[in-house]
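Note that this complex is displayed minus one protein chain, with the remaining chains in position.
Here is subunit A:
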Amino acid sequence: MASKIPARDYSLIGDTSRRAREQGLVTAQWYQTEIPRKTLKQLMKRRDGPAIRDTLGWFALLAVTGGLVVALWGSWWVVPVLLVYGVFYGSASDSRWHECGHGTAFKTRWLNDWLYQLACFMIMREPTPWRWSHARHHTDTIIVGRDPEIAAPRPTSLAHHILAFFTLPQTWTTLKSVARHSLGQLSVDEADYIPEMEQPRVYRTARVWLLLHGLIIATAVLLQSWLPVMLAGVLPTLYGGWLSYIFGLTQHAGLAENVLDHRQNSRTVRMNPVFRFIYWNMNYHIEHHMYPMVPYHALPQLHQALKHDMPPVYPSTWAAYREIIPALWRQRTDPDYFVRRPVPATGKTPDAAAPAAA
């Protein structure tokens, strides 16, 4: 009988974290494809128009599908409508959370902040901890022991991925952390990346969230109906978050860990316009990591400017999964395996020992 493959230590305070620092992988200099400053400035330019248009469209879709859920409640016809509503609630909120967290979706700051808070509640990600964990994800992308957002740890746990498809482990983790934060406590990992001055904000928001979830449940009890909890709160995240998980795995799963080149640990995948609307162009993921200040609506142009120095684009989501599924399957028993991306030899991959500030 095969021996059990030992789990890797993805915690942020263990030996792997120390080793990452010793190897020069922490806050390191990452490879960047050169781009003229004038072009980059043009691409980084903030605009309100595209995100206002897309946000109004998103709200309209939520209102129409949510209205249909109310109208069809009690009939079996409500099931397919709920599935569509759930995707707009539990999956589209993922990309809104992400873009507004970067502060790039809108030019107007309060619009970014306002939509960030709303999307965080919908995707069940606490605003302050996730702002800091995502900053760390960009500093130390897929560096084991540093990145708190590694979605496909090795060796692969199939049970984890099946449960995560239904957003169960993520939601359970959030429910536990909201309870912990409402009591004024952080985990050891959280304390590693959330500065002390930000911690009161974490506790305050957790208490507001408990109140909001309590109100949603109280409304359901008062109306003697499941309808309120199917439209808001935890359940639509659970039944609607699956598409964001599908999208999310394309970003880094099965690729290299502990490299300082986003072309080797991230994917750019061609997606159809509907997916790109739901995902807000995060399918251009290498470009996003290389130049995170470029707003989602300018990523296709950034892709054009950088593509001479990029590995081949995956022609579809399915094409990406034809690589991801076998890679994750193999990583069940061979955690050292990863997909090597063909990187053009047009630039210089940075030396792991060269810190950013050098």
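Throughout what follows, a contact is a pair of C-beta atoms (placed from the backbone, for glycine too) under 8 Å apart; a residue touches a chain by one contact, two chains touch by 3 or more; residues count from 1.
To be clear about the criterion, contacts and distances are computed from a predicted model.
Novice: UniProt names the one chain left off this complex as which of "M67 family metallopeptidase", "Na+/H+ antiporter subunit A", "Rieske family ferredoxin" or "FAD-binding protein"?
Specialist: Of the names offered in "M67 family metallopeptidase", "Na+/H+ antiporter subunit A", "Rieske family ferredoxin" or "FAD-binding protein", the absent chain's UniProt record gives "Rieske family ferredoxin".
Novice: Which is it among A:184, A:200 or A:292 that touches the chain not included here?
Specialist: A:292
Novice: Of A:6, A:36, A:74 or A:195, which one is in contact with the hidden chain?
Specialist: In the complete complex, the chain left out is touched by residue A:195.
Novice: Looking at the whole complex, which of A:19, A:138 or A:270 touches the chain that is not displayed?
Specialist: A:138
Novice: Spell out, residue by residue, where the missing chain touches subunit A.
Specialist: Per the touch rule, subunit A residues meeting the hidden chain are 27, 37-38, 41, 44, 46, 102-104, 107, 128, 131-132, 135, 138-139, 195, 197-198, 291-293, 355-357.
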